[in-house]
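All protein chains but one are shown at their positions in the complex.
Now for chain A:
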């Protein structure tokens, strides 16, 4: 029994252990340098990542409040990988920061919250995990302590998060009111599509939509992404979003299966809105972080298409896309973070002639942009391909056509940046960026991931076999 406890909750326990190790260092007397703290934290996160692959087991605990299975393990490992890369990339920024340990403490609490949320088999458990995942994020957004914009971002995040939590909680209580249960296993049988249930579902749906920045619940995204420190932005856009997508897909497929007709049309409507508006906004952005923020909104629209397929391929393609997105978006944000940390430049025009001074970084960013745009043979192409394939199974070709047109629009702003990197002349380009071993490692992981997860078909097949259908 105890053995089961450790194995089933391994993913949640490991961050807790690391959390306490770091906390003891903080309160202890030993004065460690930033460099050694970062080294220690990264080693621990690496161990955390590797440990996730061994001794896994399916099962449930706490009277069906908590459950885990092979797909959930994979999802958590993807998040572990994401946080490891984020931590590697944060090194350039944290090196001189006064509160390194706090950064990691907040990051780990948030991660733990996500894991509980993913493993939650009860709306209450899910809600607790979600709150634990969200609240540290607001503190993290404020982590550039001297910058006004950072504080502004934190305020906006916490206020709108609080609002969305309110929505979720309201939805959950209405759900409980109509069904008398919060358990995932019991709910489907009790859902009958009454107006009150639909209303509760809309509230829950809106809460999720807020978390994964689906239009029209996306408005906070750009402001927060722009103001927050770049590593936090990349954590928000990749790890946090990924966690919510995992939960969203599985909740829709299992708990709200009886309302499939409703949410299919909702997904259809919101995915179109999200792709179109995300792209239209991205077109006009001058700040590279805002541009990436809106592009990530547009990407969410594509994920909704895959989820709308309501099939095994729907789950598999969404999970696969998140994996690809971890590599791709972190590659892009990694370069942006380096440039931002060393020069403070964040405008697209600043990137003109970037290739002349920083050929390696320019290529990394270009490959990431191609992958975001879905250009073969990068993994981004396969990610979008599988999403659209999953969506096409519903034979809703209008949705597919709109998605294809949106990919063309998105090419414009991605290629515009590539053009700036390689072709535009600039009298004073970004100076030569120096990057250490952490950033190098992050870049190698991202590039290898972008190439391999696309070309190695076993990756998708593996995910597909773990996924469950409708």
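The rule is simple: contacts are C-beta pairs under 8 Å (C-beta built on N, C-alpha and C of every residue); 3 or more make two chains touch, one makes a residue touch a chain; residues count from 1.
As a working rule, contacts and distances are computed from a predicted model.
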Chain left out of the displayed complex - its UniProt protein name, from "NADH-quinone oxidoreductase subunit L", "Flagellar basal-body rod protein FlgC", "HypC/HybG/HupF family hydrogenase formation chaperone" or "DNA polymerase IV": "NADH-quinone oxidoreductase subunit L"
Of A:66, A:127 or A:220, the one touching the omitted chain in the full complex: A:220
Option touching the unshown chain, where A:124, A:159, A:423 or A:452 are the choices: A:159
Residue of A:130, A:175, A:203 or A:368 touching the missing chain in the full complex: A:203
Residues of chain A in contact with the chain not shown: 155-156, 159-160, 163-164, 167, 195, 198-199, 202-203, 205-206, 210, 216-217, 219-220, 222-223, 261-262, 265-266, 268-269, 277, 280-281, 283-284, 396, 398, 409
